[in-house]
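Encoded as structure tokens, the structure appears first; notes follow it.
Every protein chain of the complex appears in place save one, which is left out.
Going in written order, the chains are labelled A, B and C, and every chain counts its residues from 1.
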Amino acid sequence: MRYLPLTTEDRQAMLARIGAASIDDLFVDVPAEARLPGPIPGLAPHQPEMLVERELARLAKKNMAAGEHPFFIGAGAYRHHVPASVDHLIQRGEFLTSYTPYQPEIAQGTLQYLFEFQTQVARLTGMDVANASMYDGSTAMTEAIFMARRLTRRGTTILSAGVHPHYVKAAETLCRFTGDKLVTGIPTMCCNPPTEDLADIVDRIDNDTSAVVVQNPDSFGHVADLTELAAAAHAKGALLIVVVTEVVSLGLVKSPGEMGADIVVGEGQSLGVGLQFGGPHLGLFACNQKHVRQMPGRLCGETVDADGRRGFVLTLSTREQHIRREKATSNICTNSGLMSLAFTIHMTLLGETGLRHLAELNHARACEVADRLAAISGVRLLTPNFFNEFALELPVAARQAVRDMAEMGVLGGVSAARLWPGLAELEQVLIVAVTETVSATDIDALVRALTEIIGTEYSGA
Amino acid sequence: MRYLPLTTEDRQAMLARIGAASIDDLFVDVPAEARLPGPIPGLAPHQPEMLVERELARLAKKNMAAGEHPFFIGAGAYRHHVPASVDHLIQRGEFLTSYTPYQPEIAQGTLQYLFEFQTQVARLTGMDVANASMYDGSTAMTEAIFMARRLTRRGTTILSAGVHPHYVKAAETLCRFTGDKLVTGIPTMCCNPPTEDLADIVDRIDNDTSAVVVQNPDSFGHVADLTELAAAAHAKGALLIVVVTEVVSLGLVKSPGEMGADIVVGEGQSLGVGLQFGGPHLGLFACNQKHVRQMPGRLCGETVDADGRRGFVLTLSTREQHIRREKATSNICTNSGLMSLAFTIHMTLLGETGLRHLAELNHARACEVADRLAAISGVRLLTPNFFNEFALELPVAARQAVRDMAEMGVLGGVSAARLWPGLAELEQVLIVAVTETVSATDIDALVRALTEIIGTEYSGA
Amino acid sequence: MSMMNQGRPSSPAAAGPAAPMTYTGNKGLMLEEPLIFESGSVHETGVDLEAVPPHASRLAGLERTAPIGLPGLSEGETVRHFTRLSRQNYGIDLGIFPLGSCTMKHNPRLNEKLARLPGFADIHPLQPQDSVQGALELIHRLAGWLKALTNMPAVAMTPKAGAHGELCGMLAIRAAHEARGDARKVVLVPESAHGTNPATAAFCGYTVEDIPADPRGRVDTDALLARLGAGGGQCDVAAVMITNPNTCGLFEPDLKRIADAVHAAGAYVYCDGANFNAIVGRVRPGDLGVDAMHINLHKTFSTPHGGGGPGSGPVVFSAALAPFAPLPFVVEENGKFHLVEEETATAEHHELSFGRLAAFHGQMGMFVRALAYIMSHGADGLRQVAEDAVLNANYILRSLEDAMSAPFAHTGPCMHEALFDDAFLKDSGLSTLDIAKAMIDEGFHPMTMYFPLVVHGAMLIEPTETEGKQRLDQFIGAMRSLAEAAKAGETDRFLTAPHFAPRSRLDETRAARQPVLAWLPSLPPRLAAE
Partner (left out) sequence: MSMMNQGRPSSPAAAGPAAPMTYTGNKGLMLEEPLIFESGSVHETGVDLEAVPPHASRLAGLERTAPIGLPGLSEGETVRHFTRLSRQNYGIDLGIFPLGSCTMKHNPRLNEKLARLPGFADIHPLQPQDSVQGALELIHRLAGWLKALTNMPAVAMTPKAGAHGELCGMLAIRAAHEARGDARKVVLVPESAHGTNPATAAFCGYTVEDIPADPRGRVDTDALLARLGAGGGQCDVAAVMITNPNTCGLFEPDLKRIADAVHAAGAYVYCDGANFNAIVGRVRPGDLGVDAMHINLHKTFSTPHGGGGPGSGPVVFSAALAPFAPLPFVVEENGKFHLVEEETATAEHHELSFGRLAAFHGQMGMFVRALAYIMSHGADGLRQVAEDAVLNANYILRSLEDAMSAPFAHTGPCMHEALFDDAFLKDSGLSTLDIAKAMIDEGFHPMTMYFPLVVHGAMLIEPTETEGKQRLDQFIGAMRSLAEAAKAGETDRFLTAPHFAPRSRLDETRAARQPVLAWLPSLPPRLAAE
């Protein structure tokens, strides 16, 4: 057994030192009826490395890997080119196999990058401070709603119809039990883009509103100015929570902080992390300094050591479960440490110059694809303003179109029906994301596939 | 340019400090007519990481990777399963990006593994000492011939017909100019296996023979006892050089040292290194302590530091080019450092228990495949004794058979005609290697392919 | 596990020499490294990108104009920055990492390789399900192993870590009660529980009540049973959250009895499975009456901790709770795999599900690693894992109990971790923290300090099964020598430890009093004013 170093002789010698006759003697506290006499029947025995690799590689090959196909899916997880050095560095054993930095004297590596990560996220979002990460964007949003409740002592939160439906569902799950009230919007084809006017939300803010939650760009790709909404919320004593699921957009689009956000949550997988079939991803959480003591999650801060040298430690832990137990701001413990490292490395490679360039490249490509697709007869662009993702109305059901394109080897987007099942109105809406990874051939393939499907469906109808 | 950190401002500031008006001023020593005014025309400009990756991945995909096909090729390079931890560890920056350990105080990592490598190789080969690596097995063999000449002051070396023909060619190239005389054998179908009797070699040893060079297992896979040959060579004052191209065989087969070898050279790529389309590979070189001062290549030795702690340094460098210049034992400088690390890690993972197990598994699989193939009508096994590679006589031309099998997706071996072109006698000989990586399905595929080809050819004839 | 929250405040002792002996501040291979905000520049970059094609912006004038303040570095300098930082860290790859309750075992490199196969790492969670059959099959297979290893009929794969798994389990319990119109509000949590237990119960709206430990370090069964019966006819206890093996490293021998009583009272047993490593393959929680238990893949099944995450905390459920398990999950039908999501939940007879916990389908990257780990060990190997983990812990316990003080050693063997307290430091002037810092000098990661709370100055040592005897013997030797030095009054050496780490003790008080949480060239007035 390649991972187990004890030899039979070792085990004998150790049992002797312990004074036990056999290993069973160490399990005496287990009730007799619960003791298994041997390996659980029906489960496979151990396998050589080569065979495990062969079997899992076989499963991997049964999936259509994004990099091997024209790929246009976004909807909360974006495919970007991650420089090879990122993955190399996060595999350094001292990063990969370390724990949460509870012993700061031998965890300065982790602590310093967390401090850098926090600063990068704060700057990107336009806020004062950011925490050391959450699980993902969706759980970060729920935590933000709770934080707003604690800060405002109010019980109702208004969610825009443009918020990622999975995020909304996750918040609803918890709020059902905590008693937090959520007012959610429903996307509709009456709007253009298919999300409510922000003015409608403004109308709904009242004295029990703890916060308004808006996603920017929203789930259809639409980019909006949130400045007035922020002012309206603040005027009623409510907070503005902004959700960002495509962090690359912040290289080009005004930051939530600049628009007046009080809390910014987001999904950071675009930088360094990759698609990962949805996890592990990286929850971002930023706010202003004055609210920091109500923040969930870990925080890394600067200090000095006994010799006066700068160093970093986890701090303000009196907010956390291990100190405050049932009075903690959150129950989170393990977060997304290694993913925040990947993010920090990628962001360091980019720098401001690279990030802006990357964002522009995404935008330019998306504009090109939007125009190409909108030129197909019967296809209509629903989002006049967007960053790297946009919504189209097709003349056919989008869900089937996505499946048909996949059959043709093209991963051509996400149907609104997959995200908001049951909304008949959105049945023909396709959401298409375009990043720098999309090549000219990929674009041609998408246009060809969609044209063909539309043609086929027409003739079939 | 992602690898170049200087900014335009940096360059200006630095030129100012230097006192140069422009970068051209630093190239004044270049004759005017040789100065290129700008980038060389016709060559592509720099490309983004993503595009370089895409293009080279495209080239990679044009090759039939061994792991994706039933694979039975050996002939000096063997495909073994390399545990994932090997490649992980050799990518540690402190190993990967270090130089030859000229500053031992900050190169103990390299030096200690070299010491471990030397010890492992010495034990495997049954010799006292080994050096810190050569380029590959073929160049190591040539160096061994020269070393024997220096030790014996004799000018003729006898090479067995079973020595890898590339190794022989490489030695001939150099000997043509150095005046060393090589007596080489030619494989022939009169013998069974198609290599000469060792007794024939014994007859040829005379007073001008510096060494006899034998490969074990030989290029047809044949395993032989070299004890008597060693005795015969020694009796005439000649040395025995043993070549091992499949180092895994040493887990099961008696070592050259045990058979009386004076110098053992070999190819170490089987452990840790992989196929690599032929390079980088790993030259092994071992001999007895008394000959060490005539050894080529680097040696690492144990010593103590100023505080009395054990440490390691490169030593006996008075044999080497950087000290002895034209009087050096060899001109080698850069060797195969990182490959020796990979070898050492793989060997450490195996340990004696694992190596023996691995060798047995190879042998057992090879026995099975040999029997399966020999059972095909018209196919004859030419090597009664072998380790994990054997030679077959086919009823058809082996070269075409190999190509036909490749068309069918099976990499079924190497034809003797590829190795010894022009030897009509060997035209129907196929050399098949079988390692632990071969699965039952692979074996079936090979048997099926070969049966079909033979059938086809018959009917075509 | 938990950070120190009592004992000597970790503010610096007498200051040592402040000026470095070298010009650079480096000391040989121990290298200092500035922040990227000090070494990088917004004009530098470590990437090359294609030129931006001409295009008309669709951003409606929302383009960012002000500088962001994100420094870049060339690729070479980036590699160097993070490599140099990494060298200031300790990891399992460097040596024993005996952090109790954390199961810091070897992280196999095969698993890292497999998790990076494009077929797993480079697929999108919203791809058509036909295009990700291999991924769904992998999740399904791992789910099968987890159910079999626990003898529980259902498992939720989506929770993102242990605490998230606790949330998942407690939500199922709430949903189950609500489904029968029973709005119980109390959750009983033993004193020795990990902080996430009470935090989770509170997070989803429960009132938490403590259950004391008995003198043998186990849950006080009598107190627990009494509390269950206390409400008279209608019990107000929704659930008991129990950890088994518990955070003292001891098996709860009464768990089955407790579970029966809990069930009789109409409540559920949540088991914190963080310590599953001690019993995997030898004991199935389902056989002990557990209703829900999270399994930390980043502990028992060795997915790397990565300096604080990511984790993955699947939750197994009893038949009673299975209907309430969250969405989405994977179902097999005739060799095809599909996801049950909101849309299909009712059709698939899962209308009782409490809903979605997070976006997408869970921590795929961790699933790949965990399944590879499980297949590599097999049923036989996993059993051996538990045995060796327990053997190693007992070896440490028995080798150190005379030199240190082990409060529950007299009760019999421990499970996968050995608990010590600070009684042996009485009158020495030293604390658990001082011992921990001296261990750093010896080249070890310290054990868990000051947790669990049920003993004074706890030192919780979990070696895991991947430590060999030689490493353990060295560790034991070093611990004995430290204990002897402490008892012999070599106080100074401890109080100023660590001496050889990249930093000496850090001033945590200062960090908390004047929090500096982001780099600022100088504090802007707004922040400084607060």
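Observations on the model:
The working rule: contacts are C-beta pairs under 8 Å (C-beta built on N, C-alpha and C of every residue); 3 or more make two chains touch, one makes a residue touch a chain.
Quick caveat, the model's predicted, so the values are computed rather than measured.
Considering the whole complex, the hidden chain is in touch with A, B, C. For the options A:39, A:70, A:93 or A:283, the residue in contact with the chain missing from this view is A:93. By the touch rule set out above, chain C reaches the unshown chain at residues 21-24, 26-32, 39, 48, 74-77, 79-80, 83-84, 87-90, 92-95, 105-106, 108-109, 376, 440-444, 466, 468, 470-471, 474, 477-478, 481-482, 498-502.
Listed here are the chain A residues that touch the chain not shown: 1-5, 7, 46-51, 83-85, 88, 93, 105-106.
Basically, only the chains that are shown with their structure count from here on.
Averaging Cα coordinates per chain places chain B and chain C 46 Å apart.
Shared interface positions of chain C, i.e. residues touching 2 or more other chains, are given as 41, 43-47, 49-50, 73, 75, 79, 83, 108, 110, 112-113. Multi-chain contact residues of chain B (touching two or more other chains) are listed as 2, 49-50, 83-84, 88, 93.
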